[in-house]
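Left out: one protein chain. Kept in place: all the others.
Up next, subunit A:
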Amino acid sequence: MTTVTAAPAVRRGGSRDLAGTGALLRLALRRDRIMIPVWVLALGLTVVSLGSTMETLYETAAQRADVAHSMNTNGSLRAMYGPVFSDSIGGLVAWRIGGMAAVLAAVMSLLIVVRHTREEEETGRQELLSAAMVGRRAPLTAALLAALVANAALALLITAGMATSGQPAGGSLALGLGMGGTGMLFAGLAAIIAQLTESARLAKGLTGAVLGLAFVLRAAGDAASQNASSPLTWISPVGWAENLRAFADERWWVLLLFLAALAVTVSAAYALTARRDLGMSFLPARPGPARAPASLNGAFGLAWRLQRTTLLGWAFGFAFAGAVFGGIADAAADLVGGNEQTREIFERMGGQQALAEAFLATMVGMLGMVAALYAAGSVLRLRGEETGDRAEPVLAGAVGRLRWAASHLVIAYLGTAVVLTVGGLALGISYGIAVEDVGAQIGPVLGAAVAQIPAVWVLTSLTVLLFGVLPKAAAAAWAVVGACLAIGWIGPALKLPDWVLDLSPYGHLPKLPGSDVTAAPFLWLLALSALLLVAGLAGFRRRDIG
């Protein structure tokens, strides 16, 4: 089978290649009429509203200067948020949320692009569209334009919002462009990856993995350097937005980096799309076995077969992140200054005793929060099988509903434990090697990672509840997980009321390693998780399939 056609006759006058782009763009925006506004408003308003919060939290310039200084001298905070370049209100907003918002803009963009390119081909919808007056390059162009609309709206909202609330116009623009630029960068990257894989799920996963890698590199670079000048930060596209230095004597030339990278990725994607057939990829399908292996022996064998690659990918990612963070933990702790306020903020953020422990605790907390993304995705495979009409024939076999649900849920719950254990091990070993005492470090760090599991399971079970009781709204699990991440990410620094912080299961965990452990919070979280799970399964047993 030839999936790649011979050298294409590149036609001049690409207008025909673009025929139908307008109609496809309108279709994309119509389909995303809920998704894009929700993303843009949630992201943009969070960023803008952070300005007034910062104003109330740090009223005087002296307070802000002090905060900026103490943040910059704390490696774990720099790893999470990047350095503070300016102690103005705008500068603090850019520091606190800029990195995260850029990552989320990237997630939004990759979802949009894959949804309107590879997913359309995979489902066969593109075939119908392409049989009409639709040019060869139109689908990709429309998808990129849809991403551009979303990112431009986000950039505009942030710029206008910051500027009207009294921040300097230049800095506001730099902040907005940094978010939108990062978004577009990953739109371009997703456009390339969508040409390489035949599966939309894999395209999203791979682009997400690149994003995760970029984030880890940025975090490591920022932990190692006080002014984002580490090569690690510059390699990472996520680091470019912070190097725009919004509100701190903006370095506009960094925008050229965005433009150049966008030009490269987009032209590569166009080149690839011109050289392949519709629905095909550059990674050709190999024949499979004629008989099923003994392991594919029922619902559990099937679920394992469907989920094992994803689990392997996550475990690998956690091992990588753990190894990187463990390696820089000691260096990050070295740089911390000793003033009183540092310690206060710092304790609120993470640890209580040694500074390295605090860094490790922060990193473990981050792994715990990210693991919820794995767990939710794993549970939602059930919904994907159901809406993809693949659950029906399995349930028409001698497989009870509970058994079928359990086949995927076992992987969701145990997989969560696996990725956190792997991440904790890698973090502990890597830190142990750095301080030349593996034996003493591995236990506490691994224990801290394992302690995250009950909190992740609560969110896992919440996803099961949605799937069982409100299947049409099952995707809302992402919003719940996102809200918990947001609370963990920006909640403590905003001095949010305790009841808000307590909404997130992570708020009930002790800061580990480095503090006392009591059984009570873990038991409560486990009990809650079990309760939600049982309720979800009870709902699923009762409802219609499909």
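Following the convention adopted for this analysis, a residue touches a chain if its C-beta (ideal position, glycine included) is under 8 Å from a C-beta of that chain, and two chains touch if they have at least 3 such contacts; residues count from 1.
Assume contacts and distances are computed from a predicted model.
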Practice task
Write down which listed name, "ABC transporter ATP-binding protein", "Sulfur carrier protein ThiS", "OB-fold domain-containing protein" or "Imidazole glycerol phosphate synthase subunit HisF", is the UniProt protein name of the chain that is not shown.
Solution key: "ABC transporter ATP-binding protein"
Exercise for the section: May I ask which residue of A:49, A:199 or A:421 touches the chain that does not appear here? Expected result: A:199
Problem - Of A:249, A:389, A:437 or A:502, the residue in touch with the unshown chain - result: A:389
Exercise for the section: Can you work out which residue in A:28, A:157, A:238 or A:302 touches the chain that's missing from view? Expected result: A:302
Exercise for the section: Would you indicate which residue among A:156, A:196 or A:399 is in contact with the undisplayed chain? Expected result: A:399
Problem - subunit A residues touching the omitted chain (full complex) - result: 122, 198-199, 285-293, 296-299, 301-302, 305-306, 388-390, 392-401, 403, 542-546
